[in-house]
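Right, one structure below, let's go through it.
Presenting subunit A:
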Amino acid sequence: MKTESRLEKVLASGQLAVTSEVGPPRGCNIDIVKEKANMIKDHVDGINITDNQTAMVRMSSIAAGVALKQMGLDPIIQMVSRDRNRLAMQADILGAYALGCNTMLCLSGDHPQFGDHPMAKPVYDIDSINMIKMVKDMRDEAKFQGGADITEPPKMFIGAAANPFADPFELRVMRLAKKVAAGVDFIQTQCIFNTAKFEEWMKQVVDRGLDEKVAILAGITPMKSLGMAKYMKSKVPGMDIPDEVIDRLAGVDKDKQAEEGIKMAIEQMQRLKECKGVKGFHIMAIEWEEKVPELVEGAGLSPRPKV
Partner candidate 1 sequence: MDNFEPEIVAFCCHYCGYTAADMAGTRRISYPSNVKIIRVPCTGKVDAIHLMKALEKGADGVYIAACLEGDCHFKDGNLRAVAHVEKIKKTLEDLGWEPERVAMMNFSAAMGQQFAQAAEEFTEKIKALGPSPASQATSKAV
Partner candidate 2 sequence: MITAEQKPLQEILGYIAPYEKILVVGCNECVTVCAAGGRKEVGLLSSAIRLNSAKAGKKIEVLEHTLERQCDPEYVDQLAELAGQVDAVVSLACGCGIQTVASQYPIPVFPGVNTKFMGASESQGIWAERCMGCGDCMLGITGGICPIARCSKSIMNGPCGGSVNGKCEISPDVDCAWQLIWDRLVELGLQDRYEELVAAKDWRPAGGGGPRKIIREDLASSKIITEDNA
């Protein structure tokens, strides 16, 4: 074991892992985070806390993560390179680890252009791949990025994102290979709606043997309504939503669409459980955390292993 991370232990046990996420509030009420976490805590092995998601200011990922840690849960700290230079990142990593956070996700982050502070200076001192390498060197070499020794190094289990649906497609596996070379331990993918295309990507991943070196958690998002599906198809960059998803939601009554969305997500997980290389699921139930237990149980992934 490289770390104390519960996620690492679950993955090492050979069982499928389940993670989910909680978006912190745009205010100081930490109870919101705790409530959302309580809804899902018995059905997941780790809870991502987003970091200024979509470039909107929110409560700090680390602060919210520490609150979860104090509840005895397993936060996965997200960190974007948009908002911090390497000094700030390393300082926060030391602090987060000192307060019990042992799992993190390295991301570049949505451009400030999307958020509520488009006038902010984007940092992007290092990219997500170099962030992975930095965290790995902190853990395995006890070295700061600048080369100096760390006396008590942080032992982070290192995650990153992958979007199998962004362009150019032929680079998507190669870029994953770069993340693996940089030292990533696990991957949470972008929401999958085009399951066939994901399987094609996964096959290339397996062909290159990358699944042996990194644990891939397939990203699952249940559709709440036809409106949500249409919005994501047309407005969210890098999202691949095939017509059959739209058609299936359109085929049921409006008040049955949410139920259908849950059903579709469960079927998708059951299908992907058989997909070689998939080591678990990352469930992003956007403002719909209460449905996570139903999804996990429906996919036959409950109860979660005790490790």
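In the analysis below, a contact is a pair of C-beta atoms (placed from the backbone, for glycine too) under 8 Å apart; a residue touches a chain by one contact, two chains touch by 3 or more; residues count from 1.
A quick word on the picks: all candidates are chains of the complex that A comes from, given by their letters.
Source: prediction; values computed, not measured.
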Touching partner of subunit A in this complex, picked from 1 or 2: 2
Residues of subunit A touching candidate 2 in the complex: 81-82, 86, 108, 110-111, 113-114, 122, 124-130, 133-134, 145, 161-163, 166-168, 171, 174-175, 177-178, 181-182, 190, 237-238
